[in-house]
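For this depiction, one protein chain was excluded, whereas all remaining protein chains were kept in their positions.
Chain naming follows the written order as A, B and C, and within any one chain the residues start at number 1.
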Amino acid sequence: MFETKSLMVLIPALPLAAAIIVGLLGRRWLKEYSHVPVVLALAGSCVFSLLLLKDISNREPDAKQVGVEVTHTLWTWAAIPAAGVTTPQIKATPNFQIDITLRADPLTCMMLPMVTFIATLVAIYAMGYMHGDPGYWRFYAYVGLFVFSMTMLVSVSNFALLYVFWEAVGVCSYLLIGFWFEKPEAAAAGKKAFLVNRVGDFGFAFGLFLIWVSFGTLNFHDAGDVQGVLGQTLLANPARYAEIITGSVALAIPLLLMVGACGKSAQFPLHVWLPDAMEGPTPVSALIHAATMVTAGVYMVTRCSPLFMLDPRAQLVVACIGGFTALLAGLIALTQTDLKRVLAYSTVSQLGYMFLALGTGSLAGIVAGMFHLFTHAFFKALLFLGAGSVMHGMHHIIDMRRFSGLRRVMPWTCLTFLIGSLALAGIVPLAGFWSKDQVLAAVHDRAHDGGPFVYLYYSAVLTAFLTAFYTARAFFMTFMGPLVVPHEVGDHAHESPPAMVFPLVVLAICSIFVGITFDHSLGDFIVRTPSLACTLVAGEHGLEHHFHWDIAAISTVVAVLGIAIAAYFYLGDRRQINALTRIMQGVRLYGLSNRKFFFDEIYHVLFVLPLKGLAALSYLIDRWLVDGLVNLCGWIPRAVGAVLRNIQTGVVQFYALAMVLGLALLIGTLLVWKVG
Amino acid sequence: MLEVQLLYNYLVIGALLFGIGLVGLLSRRNMLIMFLAAEMMLQGVSLSLVAFGRFHNDWGGTTLVILILTVAACEAAILLALVQCLFHRTGNLDIAVWHDLRDANQPKFIDQEVPGDDAAKPEWPTLTPAGIEPEVDADEALEHRIHV
Amino acid sequence: MSLDAIKILTPELIVILTATLIYVLGAFLPGRHWGRVAMLGLIGAAIALYCTYEYRFWPEGAQAPLASVEIKGPIAVDLFGQYIRWLALLVGSLFVLTAQRPSSSTPAAEMVGTLLMSVAGTMLVGSARELGLLFLGLELVSIPTYVVLYLARGDRASQESTVKYFFLSILSSGVLLYGFTFLYGLTGTTDLVEIRQILLAGDDTLGAGRLFGRLALVLIFAGLGFRITAVPFHFYAPDVFQGTSNLNAGLLSVLPKIVGFTALVRLIAIAMPGYEVLAWRVAIVLAVLTMTLGNVLALWQDNVRRMLAYSSIAHAGYMLIGLAVGLAANMEDVSSVALFQGIGSTIFYLVVYGVSTAGVFAALTALGEPDKQVDLLDDLAGAGKTHPFVAGCIAVFMFSLAGLPPLAGFWGKLSLFFSALGVDAPTGGDTSDLRKWFLALAIVAALNAAIAAAYYLRIVGVMYFRSPLTTLAGEGGRGARVALTASVVLVVLMGLAPGRLQSGANKAAQSLLPAPATPQVAKLP
Partner (left out) sequence: MNDPFVFTLLLPLVGTMLVAAFGSTSHVGARITALIVSLVTLLFASRVTLAWLGGHPYEIDVPWFSNAAIDIRFNLGLDGLSVWMFALSALLTVTAILVSWEAIKDRAALFYSMLLLLETGMLGCFAARDIILFYVFFEFTLIPLFFLIGIWGSEERRYAAIKFFLYTLAGSMLTFLGLLAIVLWVYDQTGREQMTFSIAKLVAALGEHPLPLNLQLTLFVALFAGFAIKVPLFPLHTWLPLAHVQAPTAGSVILAGILLKIGTYGFLRFSLPMLPDATVTAMPCVLVLSGAGIIYGALVALAQGDMKRLIAYSSVSHLGYCMLGIFALNKLGMQGGALQMINHGLSTGGLFAVIGMVYERYHTRQIADLGGLARRTPMLAVCMLLFTFSSIGLPGLNGFAGEFLILTGMFQRAWSDAPAIYQATWMTIAVAGVFGVVLGAWYMLWLVERVFFGPLKEPGGHAPAPAAHGHGSHDHHGHAAAAHDDHSAIHDLNFREAVALVPLVVFMFWIGLVPQTFLAPMAPELDKVEAIVAKAYAKHDWKSVAKTEDELNHRDAEDAEKKTEMKIVNVVDQLPERGGE
């Protein structure tokens, strides 16, 4: 009943309105009711997203248009006519025009419902979890702000605005991580997250500038006669891409965009901030650091897939980063004792999977990546919320060594956590299996013609095994074994209130059915996005689905093997695992994994200390050298004065003598000079 | 041609007078003598003026000379009053006494004793008979030279 | 001198008569209100000056514009003379006001009378057109200054300053007179305008070639250099200022400068046309030395009057710039108009400097008390709190002397820099080296202004930022306060509307030369 353009505006507007209302009124009036406007707004925008999804899905792309897209311009952000980029490719001097334009195409329509649905569930969950916290209203204001920024990030149609909401989402995560600002670790973690994101944005900004200089515009869509970077005209004949950006620029733009994506989605070089982000409240971790914000990087790479297609080396780099991060995160997650840290590293690992899929460079790979993103959002949010309810029960203690056998105390959390773990491990009926299968299939197809993709395939399988192992380990250590409860909790360890259990159940159901229902339909829907529909990406024959029995078999075997070994070690009396740990500690491998491969320390030594040293040095220079020079200039007149002071001896005859000498000098010059 | 030659003679003498006056003003330390030297400079000027007047057959020069004389008389009057007051304060006519007004960091002007004629006969140290108070030479007390 | 010449001199006569009246009556009638009588005298002189300026007593024939040629006799009643006489009266009245409450030891009548005498001397120099009268005017300024210096405070320091000033002054007047002799010798006449014509005519009767002329030039520069405290002759200023009272220091820093620059302009710029090439080089060298030494040494001084002495030396340097430009631009084959811009700016600066300095010393007198005057910079500490109005005025004067925009000093510096940058040598001649000299001069002047701001700020800083050490009595007398307010109003007014004064100064400079239609005659061999 709503017209498409008004839908597109309403989806981000509702959470913003709610955030402003709670922000202004929350402190004095709403207090404990400040969740009401936010939850309603999120639910509303979720319904609108579904309506938009239905509206876009039944639009048929006409012949000459590549894919389906609807753009709606709100107002002009900045317009500098003829800002002038003088490159041979661009004939007229383009003007620097940035308008606030929203777009709706299958890719956005897939992301919007996912984000809003999970956000609503998390908001409901947080009613229970954050109950009684003095900053209750502040939490919901930030959540509203975050969902607004995320929905805008996904539906904006200009690189500059993508950068804008890229950083806006970063700020919301800064505010939410540092929610309990009295805790110094939380404040430091918030700052760390923001700075690492900023480093990522450093690369992203340069990508932007290169695009502006090469294309003469930053718009995705075509605005008037200006051809958008991913506009219809360019996508119609992708050969012109090769003409516009050639050689090193073709490699530079995708890599720089990848740096931005790494910063946001916590990939290998810039992954250090995500585990520390666990300092924030758990609903935040569930919403932001599992389901929505971290996926922004994957969304952006998919959106710009035509740019990535230009240079195979770029795709390889993306794949390698993805594969390596997956493996690395998997290894670290093995020895983590903090349940949330385990889940954090599993998120980094699964994101690595998605980038690996995108890196294969085939349409099937991209679709697999997006599908894995879609399913991962659900079961990872479920796992985080499960961990949250454990913390809620265990008086905020999440160290797995302090408790075990909680299945008796929290049956519902245990059941839903089990479903989530199995989904993550990739057991057959559940969501994880189908999406991981598609990813492995894509990598397998690419591995046919040899080259590095073969090793990536093997590392992917190994990571699958590791994922299964550490998920099962986490589940067994928490819920299996004798009931041990940390002394602070005393005797009142309890199941979480219904407000927290309901989202768990809903997410569990989704984790079960999402995989099967959307296995093929999601792919067919996404392919109609303009950037994916163009021949450069889709190739001649588009997307065909065929189920790889062999890969499905391998992944299931590997998953079951992982769970079995975990069961062997962690069920029962754990003698073997303790022995194995001691061996590993002997050979220092255990420390390596537990201390997160010392990346934090490396970065501290490589970047933080040198810069602080340089800062101290430059302050010294400023105080002594630069200021010294200025004072020197100030000192010269005084020095000259000090010398000249001595002629004023006070004796009259000295003065008379000096006067006569001056006169003699004058007369001497006029005799010698003979001028005039 | 005689005229110009005659003029040059006068001018030379005038210049000499001026020079001597100037040197006198610089070297002597007695205020009265300094003033006299200044007057001598003016005399030199007057002589030159009269010579030029004579040469140009114009009375301008001589009128100027008369003006100079009157002004010199005024200055003489003022000087005498001034010197009388200064003598009243310091007891001698030495210009070098007046050097209190000087730049902050300048040392006091010490009047180096010019080695007088008595340097010829050195005073050997003589043993004074015990018990007699050595008599103090009056001149030693004054830190300035008596005959200025 | 014919009767009408005396008519022209009525203002001077009135001032001198008042002075004598005060002397005579002062001897008989005790009482200390001679200041008011002196003011009456000055006002009378002003009225007289106004009348003569309005030619009411003029002989009928002389209705022509103030071309001084027609009037024989030593008086040059051209606009330049009028300008200087008005300035003398203005500054004179400021000093007489400040002198309303002399210290207990000074005889009031004699003090004020002598003050009037020196004002009369300045007016005489302003209108002198003949060597004799010029010398008389110069001495009429110096001799009363000896007396005033001695009368100031009767203690050892004031006596020392008197004797120092006396001897160095007679030395410089001796040198000056020797310069006059050669000038007279060269031309055979003592009338400046005739000297100019003879030198322009250029028949060398003496056969001594350029020697006598250049000797005269240098000697006159030396003689008058003492008056305007140019560098090699500036030595007396700091010591004499330190020794004497604030009133005398003001007197010494303003009147001799007015007299010195008037004489320099009349003698060198006008009366010796052939010798510009040497003259402007000497003027530039003197200007640079004077500015730099004045500013640089002022940084070290702790005594207020010593610092202001060095500041007055520095300002003499700035005024020499105008003179140098006037001289450089006055070469025969250049349109002599540039001359006025140079000398015009000097005269304008003279007014600005005169009023500001008179104001500062009036303020210092106002802050002190007759028997214990303000000496050290620390005495002024905290004056901003204790005497806000007087301190405010001193701050205005300091910023004006530093040349900061909203005040008169800025326009003085503007016109000086303008003339320095805008100097244009003879169209034919090689302009490059002349240009280079004057550009360097402008830059040195700009740097000096920056250095000068340092010690002016120090005074303002001491007054406003520090807490008072000694209690400032502030009974310098109502007269000093009136003088202070008058000069601060003048400085601010000149700052806001400098237009009329600047064009007045330029026109005064123009009037120095009879219409440039004089025949351009070949240079002396």
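Structural remarks
Operating definition for what follows: a contact is a pair of C-beta atoms (placed from the backbone, for glycine too) under 8 Å apart; a residue touches a chain by one contact, two chains touch by 3 or more.
This structure is a prediction, so every number in the text was calculated from the model and none was measured.
Every shown chain that the unseen chain touches in the whole complex is listed here: A, C. Only one residue in the set A:Ala79, A:Ile516 or A:Ile602 touches the chain that does not appear here, and it is A:Ala79.
When you scan A:Ala242, A:Ile516, A:Val557 or A:Val626 for touch with the missing chain, the hit is A:Val626. Considering the whole complex, the residue from C:Val277, C:Leu376 or C:Ala454 that touches the absent chain is C:Ala454. For chain C, the residues in touch with the chain missing from this view are 329, 335, 337-338, 340-341, 344, 384-385, 399, 404-406, 410-411, 414, 417-419, 421-424, 431-432, 435-436, 439-440, 442-444, 446-447, 449-450, 453-454, 457-458, 460-461, 464-465, 497-500, 502-503, 506-507, 510, 516. Touching residues on chain A toward the chain that is not drawn are 75-87, 96, 132-134, 160, 163-165, 167-168, 171, 174, 178, 180-184, 186-188, 190-191, 194-195, 198-199, 202, 205-206, 208-210, 212-213, 338, 340, 395-399, 488, 611-612, 614-616, 618-619, 622, 626-627, 629-630, 633-634, 636.
Note that in this section only the chains that are shown with their structure count from here on.
The distance from the centre of chain A to the centre of chain C, each centre being the mean of the chain's C-alpha atoms, comes to 79 Å. Chain A and chain B have Cα centroids separated by 97 Å.
The geometric centre of chain B is 31 Å away from that of chain C, both derived from CA atoms.
Contact with two or more other chains is made by residues 163-164, 167, 171, 238-239, 297, 300 of chain C. Each of the following residues of chain B touches two or more other chains: 22, 25, 95, 98-104. On chain A, the positions that touch chain B within their shared complex are 645-646, 648-653, 656-657, 660. Those residues of chain B that touch chain C in the shared complex are 4, 7, 11, 14, 18, 21-22, 25, 31, 34-35, 38, 41-42, 44-45, 48-49, 51-53, 55-56, 58, 60-61, 63-64, 67-68, 71, 74-75, 78-79, 82, 85-86, 89, 95, 98-104. Of all residues in chain C, those touching chain A in their complex are 163-164, 167-168, 171-172, 175, 210, 214-215, 217-219, 221-222, 225-226, 231-233, 235-236, 238-239, 274-278, 281-282, 292-293, 295-300, 451, 454.
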